[in-house]
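Read through the structure below, which is laid out as structure tokens, and then see the notes.
One chain of protein is taken out of this complex; the other chains stay put.
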Amino acid sequence: MQNPQTKWFLWPSIVIMAVVAIYTTSYAVYMCLHDISLLKRPPYEFVGLEQVGEVLGSSRAHSAFLRSFIYVFVSVAVQLVLGVAISLYLNRDFRGRGIVRALLLIPLVMTPVVVGLIWRLFYDPNSGIINWFLNTVFGIGTIDWLGNPSVALGALMLAEVWQWTPFIILITMASLDGMPSDPIEAAKIDGATEWQIFRLITLPLLMPTLIIGGMIRAIDSFKVFDLIFVMTRGGPALSTETVNMYAYIEAFSNFNLGRAVAMSFVMTLIVSIAMTWLYSRIVRMD
Amino acid sequence: MKRNLVRSTFFYVGVAVILMFFLLPPLWLLSTSLKLPKDAFALPPKIVFAPTLENYASILSNSKFLKALVNSIIIAGTSTIISVTLGSLAAYALVFFRVTKKKDIVTFFLSLRVAPAIIFALPVFFLTVSLGIRDSHLVMIVVYSVMNLPIAILLLMTFFEDIPGEIREAALVDGCTEWLCFKRIMAPLVRGGLSATGILILLSSWNEFLLALVLTGQNSQTLPVAITNFLTFQGTDWGSMSAAGMVIMTPMLVLGIAVQKYLVRGMTLGGIK
Partner (left out) sequence: MRMNLVSWRRGGNKLQARAASLMLGSAIVAGAAAAQDKPFDGTTITVLFEGHPSSEALIEMLPEFTELTGIEVEAEIIPYSDLTSKALLEFSTGSGRYDIVMDDWVKAVGYADAGYIEPLDSYMSDATAYFDRTDFVPAYLDTMSYQGAQYGIPVYGESTFLMYRKDLFDQFEIDVPETFEELRAAAQAIQEGSNGDVVGITLRGEQGIQNVYVWSGFLWGFGGQWLDESGKSAIGSPEAVASLEYFGDLLKDYGPPGVANFGWQENRLLFQQGKAGMTIDATVNGAFAEDPSESDIVGKVGYAPVPVSTNSPKGGSSSLAIHGFYLNADSDAKDAAWAFMSWATAAEQQAASIAIKPHSGVTSLSAMNSEAFQSRYGAFAEAMVTAVSRGNTGYLPAIAAANEVINNTGIAVSKVLAGTEGAASALATANTDNNSAMQ
């Protein structure tokens, strides 16, 4: 039997979220099916699935989808590898461990817009510190980090990796702290190498943490907008235009709201169905 | 002994390198905020310089920035209170009540956490435009409350799950009403969880950019949007921008460190305890 109090405790949240979800979805469907442009006055013309078809058939949209996937996949993979490596390195008792952990929080709480602005300053080909450093120490000539299409996406990903690797480090460290030491001690006595211990014992024990951490990062990097907006706005030559950025430009620079919604609708379907399925599998139902 | 010393020296050098990498950008921000324009772009970078508070003075007398600061405090603060309040009630019910289709409800909330903001932004934007309520605090408060409610629920569930159900049952047997039991007994028990949840939500509203960019204007602009105004027509004022960046980030840093031990758990939606 349901608790009679449910309606006071749970229903407000469910009702609010359901109204928002239903409204947003149906409105998005409406916008998808109509040619809504800020350069036209209502009533808006019904165009059916034309705009969705345009998105699915456009090579610019295909590249944007591919780019979003590359961005997510590469930056999350690097965060995981780097994060695990650093947390294993820090996984011992040393003076200042607590301070190191606290300091690693700093990137996590920084406003992404500010992060983007700082990195833009670092990447400046003429007055940025990165080129200056590479030049003085290694004698490497000027690299136009954000202006060269073959490196610009990588440069954005580095900023993303910088901000979120500490997240992987902190959750991995927490997980290592709670790990039983017996199997490792036993393996050491049996003469196992450090690499064998990591591969056969530590890594499997870390796996659940890394899957959750990786999922969360993947969900959030699909949404990334602020970093790109501040650093490149999708340029040069579209080399950093993710789906989010493309939808934004379509909506607020070309004023085709209908097509922008069609685009984000397709993306939302692809990304959120996959992610929700995986996520609910892994996080809540294990 | 000697070998140990060498080893530990090497170890600390490694730690220093790691910290260097992760702290250089915020340290750069701090030092730029204290530099005069002529020092800010000097290469090699000036490590020793005469610090100035001029940049801080300039942003703290910039009425647009101050307005954005107030907007951010009102919007992020109010929406956090709303989502934590509603979220704690819902989480309490989901954990302790026998709710049918509990699993579906949780999945529903999760799916809202996953959906990208842009799909939300365009319909809401168009709605506020048609209703003529664009650019108001109210819109942003509602939007952020709704955006963060699923996170609040999912996160607070994990904190309530830590509390033995017997405590609640004993209280109810003693004649306590559900409401009083929640307010007087259970909520205080998850105080740490409530503040961690609150701070995480505050952080996400405080730093949010896309929705604020699309939905705010002169009246309700928040800090992350306001800071992009330093990229002006007349040239980027990096000194003021850095000072503004420090002002935005410092309160969140202090709060974040205060609830450090819950923060990791919160960031994984309680997936990791």
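List of remarks:
The chains carry the letters A and B, assigned in the order they are written, with residues numbered from 1 in each.
Just so we're on the same page, a residue touches a chain if its C-beta (ideal position, glycine included) is under 8 Å from a C-beta of that chain, and two chains touch if they have at least 3 such contacts.
What you are looking at is a predicted structure, and each value in this text was computed from that prediction instead of being measured.
Within the entire complex, contacts from the absent chain reach the displayed chains A, B. Remark: the omitted chain is touched by one listed residue; of A:A21, A:I70 or A:I249 this is A:I249. Residues touching the missing chain, restricted to chain A, are 38-41, 124-126, 142, 144, 146-149, 232-239, 249, 252-256 (touch as defined at the top). Contact residues of chain B toward the unshown chain are 129-130, 132, 134, 217-218, 229, 232-236.
To be clear about the criterion, only the chains that are shown with their structure count from here on.
Taking each chain's centre as the mean of its C-alpha atoms, chain A lies 16 Å from chain B.
The touching residues of chain A, counted against chain B in their complex, run 1-3, 5-6, 8-10, 12-14, 16-18, 20-21, 23-24, 27-28, 31, 36, 86, 89-90, 92, 94, 96, 100-115, 117-119, 121-122, 127, 129, 132, 136, 162, 165-167, 170-171, 174-175, 209, 212-213, 216, 219, 222-223, 225-226, 229-230, 244, 247-248, 251-252, 257, 260-261, 264-265, 267-268, 271-272, 275-276, 279-280, 283-285. The touching residues of chain B, when paired with chain A in their complex, are 8, 11-12, 14-15, 18-19, 21-23, 25-26, 28-29, 32, 41, 43-45, 86-87, 89-90, 92-94, 97-100, 103, 105-120, 122-124, 126-127, 146, 149-150, 153, 178-179, 182, 203, 206-207, 209-210, 213-214, 223-224, 227-228, 238, 241, 245, 248-249, 252-253, 256-257, 260, 263-264, 267-269, 271-272.
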